[in-house]
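Excluded from the complex is one protein chain; the other protein chains are retained at their positions.
Letters A, B and C name the chains as they come in the text, with residue numbers starting at 1 for each one.
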Amino acid sequence: MTPKTAPEWQIAEWINTDQPPSLATWRGRSVVALAFQMLCPGCVSHALPQLQRVRDAFPEDQVAVAAIHTVFEHHEAQGRAEVLRAFLHENRIRYPVAVDEPGPDGMPLTFVDYGMQGTPTLLLIDAAGRLRMQKFGHLDDLRLGAVIASVVAEARQIDEADAAS
Amino acid sequence: MTPKTAPEWQIAEWINTDQPPSLATWRGRSVVALAFQMLCPGCVSHALPQLQRVRDAFPEDQVAVAAIHTVFEHHEAQGRAEVLRAFLHENRIRYPVAVDEPGPDGMPLTFVDYGMQGTPTLLLIDAAGRLRMQKFGHLDDLRLGAVIASVVAEARQIDEADAAS
Amino acid sequence: MTPKTAPEWQIAEWINTDQPPSLATWRGRSVVALAFQMLCPGCVSHALPQLQRVRDAFPEDQVAVAAIHTVFEHHEAQGRAEVLRAFLHENRIRYPVAVDEPGPDGMPLTFVDYGMQGTPTLLLIDAAGRLRMQKFGHLDDLRLGAVIASVVAEARQIDEADAAS
Partner (left out) sequence: MTPKTAPEWQIAEWINTDQPPSLATWRGRSVVALAFQMLCPGCVSHALPQLQRVRDAFPEDQVAVAAIHTVFEHHEAQGRAEVLRAFLHENRIRYPVAVDEPGPDGMPLTFVDYGMQGTPTLLLIDAAGRLRMQKFGHLDDLRLGAVIASVVAEARQIDEADAAS
């Protein structure tokens, strides 16, 4: 199976960063991204702490980490920026967080483009911008560490081949 | 130390119940109550699941269980009823939840009356309406189970003494 | 259901105590005892750490804590005292540990007298020497704390009644 290029995200707003990133600007690094909703208990108890562990375990110049707030339900409760900012403050989340652009029918556009089934959903995009993994629900730390390192190792291999040629 | 009577709560609104309870109507049962905020990570990950375990472990006719949403920060994010309702729905919380009455300075009244230091705070009130424990932060399940059962046992003892006299 | 008197244990050897206790000498205190085998993974990972939490949570003058090594399989591996002593040392177990008396058919006598089904099995004996709970497998901390406190509270009630009469 050939991995396809990950669609660029459609983002209404970026939080925790002065320079809004994009898949294009991240090219050359692997990207681990978590689509979440602040009222999703599995996101708060498991997926967001796991994403922080990813941030702590991998160097920033190899792995970019971000979260995408993809509100597809309870818009009146989750859909306001000040609620999300308070949530990020209380959960001590300091990596970049994107707000998925709301669509006309209430479904956020990036959520729809990626065909997500719900939250939490973890995305792994390689240094060439290709979507290598999309996982809805729980993924254990051992397998997650392995798949990230495996994609990072490929990027290094390509770099070395480039340098040698 | 003689335990003092627990001050009656000052509640703006009750959720998950048709008949708003009060410490007075609960007299005769022990009450385990958790003061929480929906954006407090320790409340979501630990204290609210623990309160659910209390609800599951003790019979309703001996132990009443409730949560009090005591918003003392991030009012703009946590202070609206529809946000709290969505939070309770997603966290599958079905026992009665009280909204602590906001005070003039933004500090909720029950929070102030009890001299709470933050959230989560666990309250244990005995069948005679006296405050027997107030604990800010984490309390392990073994000690919590023990202190609840101990207060429940006292109530039963008093009932038996009354029945015998 | 009227609880029956707990049968006295049949013990080959006591470890971690100068004065071998018995249910008779413990009368007046509640007793929490764990029947275990050192090669039972659930005993090592869950039940013995839980028993240590019981020891830490309840005062010694109200609750006696002990473990019973009930070897009913792998006798050649688990049946020697020096192996058990090394195990207790490495697991930092300092409360009294009894070695269940081996029976003629390889089944230990106390294990048989109590009709145990396997290990771990938790026993709760009240201050009057009656068996109040016998639980094979896992029991969560909240319920365990509650049942111990409930039996302890009864004992205190009886003491007070005696003192008053």
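The working rule: contacts are C-beta pairs under 8 Å (C-beta built on N, C-alpha and C of every residue); 3 or more make two chains touch, one makes a residue touch a chain.
In this text, all values refer to a predicted model and were calculated from it rather than measured experimentally.
Student: Among the chains included here, which ones are touched by the excluded chain in the whole complex?
Tutor: Computed over the complete complex, the missing chain touches A, C.
Student: With respect to the chain omitted from the figure, which of A:L23, A:A64 or A:L144 is a touching residue?
Tutor: Spelled out, the listed residue whose C-beta touches the missing chain is A:L144.
Student: Using the document's definition of touch, tell me which of A:W9, A:F58, A:F87 or A:F111 contacts the absent chain.
Tutor: A:F58
Student: Check the options C:Q62, C:N91, C:Q134 or C:Q157 and report the residue that touches the missing chain.
Tutor: Of these options, the touching residue for the absent chain is C:N91.
Student: Touching the absent chain in the whole complex: find that residue among C:R27, C:H74, C:R94 or C:H138.
Tutor: Result: among the candidates, C:H74 touches the missing chain.
Student: Tell me, which residues in chain C touch the chain that this view leaves out?
Tutor: 39-41, 44-45, 74, 76-78, 80, 82-83, 85-87, 89-91
Student: If you put the missing chain back, which residues of chain A would it touch?
Tutor: 50, 53-54, 57-58, 140-150, 152-154, 157
In this section, only the chains that are shown with their structure count from here on.
Student: Give the touching-connected groups of chains that are left after chain B is excluded, with no other chain moved.
Tutor: Connectivity without chain B: A | C.
Student: Take the average of all CA coordinates in chain A, do the same for chain C, and state the distance between these two points in whole angstrom.
Tutor: Here chain A and chain C have centroids separated by 51 Å.
Student: Measuring from the mean C-alpha position of chain A to the mean C-alpha position of chain B, what distance in angstrom results?
Tutor: Their C-alpha centroids are separated by 37 Å.
Student: Which chain C residues sit where two or more other chains touch them?
Tutor: none
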